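A single protein chain has been removed from this complex, and every other one stays in its place.
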Amino acid sequence: MRVSNTAIGLFLIVFAGTVLVYVQTFPSLDNGYPGPALFPRVLAVLFLLAGIGLVFEGRRSGEKLLKFDLGPITRAGLINIGLMLAVILAYIYLSDLLGFMILTPLLLLIMAKWLGVKTHWSLVLAVGLTLVIYVLFAKILLVPLPWGLWGW
Amino acid sequence: MRKKALVALGVTVLMMAAGGWTAASAADYPQRPITLICPWGAGGGTDAVSRIIATLLKKELGVPVNVVNRTGGSGAVGHTAMATAKPDGYTIGMPTVEITMMHWMGLTEITYQNLTPVCMVNFDSAAINIRTDAPWATYKDLENYIRANPGQLKDSGTGQGGIWHLAMAGWLKAVGFAPTDIKWIPSKGAAPALQDLMAGGIDMSSCSLPEAATLIDAGKVKPLAVMAPERDPKFPDLPTLKELGIDWTCGAWRGIAAPKGTPAEIVAVLEKAIEKVVKSDEFIKFMQNRGFGIYWLNSTDFAQALAQADKDNGEIMKAAGIAK
Partner (left out) sequence: MEHILTAVSLIAQPYVLMIICISALYGLFVGAIPGLTATMATALLVPVTFFMDPVPALAAIVTMEAMAIFAGDIPGALVRIPGTPSSAAYVDESYALTQKGRAGFVLGVDVTVAAIGGMMGAVILIALAPMLAEIAMRFTSFEYFWLACIGLSCSVLVTKGSLLKGLISLLIGLFMTTVGVDITLGYPRFTFGITDFLNGFTFIPAMIGMFGVSEVMRNVTGDGCQCNVGAVQTQKLFNGIGPVLRKYRLNVARSGLVGTFVGILPGAGADIGAWIAYALSKKFSKEPEKYGTGHIEGIVDAGTANNAGLGGAWVPALVFGIPGDSITAIVIGVLFMKGLRPGPMIFQRTPEILYAVYIAFIFANLILIPFGVLAIKTGSQMLRVPRNMLMPAILMFCIVGAFAINNTTFDVGVMLACGILAYIMESNDIPVAPAILGIVLGRLLEESFMVSMIKSDWDLTVFFHRPVSAVLGVITVILWSSPVIAAWRGRRRVAEQVATEEAVCEPKIKELT
């Protein structure tokens, strides 16, 4: 997923501007010395300069102003990425509800099937890995996993 | 075909989930592992106390008690996690003195009222610690120096608005000094502050005695006075501020609490179990070795202490200009 240097540069300039405006709301130290705002402000100024630099570089190389190009990624590849991200999102939102012991094999099964693993191997992966992680984390290392409603 | 199977699986899962909602009950508590939230990082004093309590509590209750460190925001993240957990007794936490202070700083909306107090287990008083080669032999020397040179000395021990900052602010107020007569230098905790003290970056640290104990042993740091109601048995020669005519005590405490709305029966089970833990030989030996003071308050007394501390701390923080 490539975009032009000019576009990145413009984005950085807008971002830096937003930060500079937003940090105005931060309080300053006694005697008016800069406090919490100082570091973000310095970084924003540097972002601004880097953004301007990128825009210059982009203009000089004569690239298209707003190039957006998926590169070698195929449509299928894009959907695969989408699925991976959806799996992470599912984990974030469903783990409290379903708990580790249900959600993990389910997501593993979906991913493996989608990536073209044979059904029996997918099942081996889903159940096997879930048990490995469970024993390793919850039983040996005593690291809590999302318990879900039943307290798995 | 596969789709149908997936749908069926999904439906089963949801039904099981719905069944789970009603499963929790207070009568046969506890049945499954309990999570104990520690609002400070692994390696600190609160982490150590919560882990020893978790280990001993496991023996009392017969279920695993897992310590989870939820750090950040000067304790705000962990305390919020305690307050917003499901009030079923399976998530409890170790609140520290900061619960009565953070909301005055505007860091969080959470106050002690969002928790169900179970008990207090530990209390450590602040002290005034200086370098051994500092020019002040006694507390009075230091006080006279501050009077003659206001704003010259630097003190540290916690972040801005932390408990040792409050200890300094209250002490200055009790003596009649202005809050700015000693400059407060924020730090990430007592250990880095003490290192800075040795390196000469600051002049004193108002952290607690157990935190400074190793450096006192090493002859690098010297306590001048302790902000406790009475002398510490480990430092019998160290005067309290009260003896020196200054009416100020301050210290950090640790306790156990559950989210607000936890059933009273569950709180009673926890209170009884933790009382046994706190009075066990293992716990007493552990606390003695670490130099931590054991201070037991049951749930009613703890609730009162919380309310009082919250009010007092708010007043001092406002007077010192720390609070919003």
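Labels for the chains are A and B, by order of writing; each one numbers its residues from 1.
Everything below uses one rule, namely that contacts are C-beta pairs under 8 Å (C-beta built on N, C-alpha and C of every residue); 3 or more make two chains touch, one makes a residue touch a chain.
Values in this document were obtained by computation on a predicted structure and should not be read as measured data.
Contacts of the undisplayed chain with the visible chains, over the whole complex, involve A, B. Within the complete assembly, B:73 is the residue of B:73, B:150, B:179 or B:239 that touches the hidden chain.
Mapped onto chain B, the footprint of the missing chain covers residues 35, 41-45, 47-48, 51-52, 54-55, 67-74, 76-77, 80-81, 105-108, 154, 159-161, 183, 185-188, 191-192, 194-196, 198-202, 213-215, 217-220, 282, 286, 289-291.
Touching residues on chain A toward the chain that is not drawn are 1-3, 8, 12, 22, 26-27, 29, 33, 35-36, 38-40, 43, 46-47, 50, 53-54, 57, 71-74, 77-78, 80-81, 83-85, 87-89, 91-93, 95-96, 104, 107-108, 111-112, 115-117, 121, 125, 129, 133, 136-137, 140-146.
Throughout what follows, only the chains that are shown with their structure count from here on.
Contact residues of chain A toward chain B in the complex are 30, 97-98, 102, 106, 113, 142-144, 147-151.
Across the complex, chain A is touched by residues 2, 9, 13, 16-17, 20-21, 23, 31-33, 35, 64, 66, 68, 90, 180, 321 of chain B.
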